[in-house]
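Let's look at subunit A:
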Amino acid sequence: ADLTSIAILTPEAGTDYGWNQQGIDAAKAAGAAAGVKVVVADNLGYGDVRPTLREMAEDGAGLIIAHASGYNTAAPEIGEEMKVPVAIVDRPDAKKPGAVADYTASGHEGAYLAGRLAAKMSKTGTVGIVVSGEPPSWNAQSSAFAEGAKAEKPGIAVRYAVIGPAAYSDAAGGKRVTEALIAAGADIIFGQGNGSSFGMLQAVETNKSTGGGPVYFIDVIGDKTPIDKGNLLSSVVWNLEPVYAAMIKDVKAGSYGTHNYDINLKDGSVKLLKTKHIPDDVWAQMEALKADVISGKIKVEAHFDADSVHKLVTALPTAQ
Partner candidate 1 sequence: MGALFTDAFLTSLVLGALTAGLPLLLAGLGEQISEKAGVLNIGIEGMMLMGAYLGFVVAYTTGSVWLGFLGGAVGGMAVALPMVVLCIRLGLNQIVIGIALTLGTEGLTALLHHFQFAQSYPRLPAVPTLPIPGLSELPVIGPALFDRPAIVYLAILAVFVTAYVFRSTQLGLALQAAGDKPAALDAAGVDVVNVRSFAVFTTGALAGVGGAFMAEVGAGIFVPFMTNGAGFIGIVLAMQARGNPFWVLAGALLFGACLSATTALQVAGVSIPTDVIQMLPFAAVLLVLVLFGRRASLPAALGTHYVRGAR
Partner candidate 2 sequence: MTEPAPSPEAASGPPPSSGAIVTLDHVTKRFPGVVANDRVAFDLFPGEVHVLLGENGAGKSTLVGMLSGLQTPDEGGILIDGREASISSPARALELGIGTVFQHSMLVPSLSVVDNMALGGSWWSRPDRTGIAARMAAVAADIGVRIDPHARVGTLSLGEQQQVEIVRALMRGSRVLILDEATAMLTPKGAEDLGALMRRLTALGIAVVFITHKLNEALAFGHRITVLRLGRKVGEIAPERLEALGPAAATAEIIRLMFGTGDRKAAAEGGARAVRRRVSAPPLLEIEELAVDDMAVPVSGVTLSVAPGEIVGLAGIDGNGQKQFAEALAGQRRLAAGTIRLGGEAVERLDVGGRRARGLSYVTDDRLGEGTVGSFPVSLNLLLKQVGKDPFWRNGFERPEPIAAHAERLVGAYDVRTPGISTPIGKLSGGNIQKALLARELTGDTRAVIFAKPTYGLDVQNIRATRQRIREAADRGLAVILISTDLEEVLELSDRIAVMSRGHVVGMVDNDDAARARVGELMSGVGA
């Protein structure tokens, strides 16, 4: 079919160096590459997006990307109503030819590598995971990070804490919980959150580890290098551009909805960010591990439920 414009809807502003910004930037890039107009509706919150979905469809979007798990009930419904294909996250089973495809993007492979990296770099033998909530893709990355760390150093302690229910903008909570983990020995924090992640970053910047050294932060999705003050160790950077590009291609080819989309290490849509804090030898080892994951020598599974995460991190303290 003929596709002239696509739309992307995000819950928060596209300036968060994270989930929202990644989605919007990638959609714009993919659109530009395919010569398709991209309409952005950001800051929509988690309430009712049906009016916006309809408006996008009415305005001629040939594909609507509903970039939040909170939208994955509304988008397929409105897609069907308005006869527009939609892309959703966290509902792989909702796939429907010509109508719905899922791109439950999980950087779990990257998070696994991040776990390995963290375990290699930790001087205290403890690493921490802070999340502002427990949506599926974060669960997948949390558990992969824990597995990676454990695989690297079986005796390592992985501490895990959720800031609170719906604590997406709770920057103070992010800082408080991160400081608790640092006090619990963590010198590398794997942090996932929106507004709250800036609180985590600030905690890392303003605290020393229990060993007296600096604390590092491993981010997800985006690249916060432009605002780094020297504590950003790495990031599980997503690149949704190939996903969206593939979607555009499939819509044009009429094959949309026959398969879901994914991001992975192999095509570079997930990668670990190299910063100057990672020594070259360690980075070389990471490259090797990455090759193993890509080749299938190391198998990383995605666990999307919170319980799996809890089990993994609970099992760990007793191991030490």
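The set was built so that all candidates are chains of the complex that A comes from, given by their letters.
The criterion applied here is as follows: contacts are C-beta pairs under 8 Å (C-beta built on N, C-alpha and C of every residue); 3 or more make two chains touch, one makes a residue touch a chain; residues count from 1.
Just so we're clear, the structure is a prediction, and the values are computed from it rather than from any experiment.
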Pick from 1 or 2: which one touches subunit A in this complex? 1
The subunit A residues in contact with candidate 1 across the complex are 13, 15, 17, 157, 159-165, 167, 169-177, 179-185, 195-196, 198-199, 201-203, 205-207, 210, 227, 229, 306-307, 310, 313-314, 316-318, 320
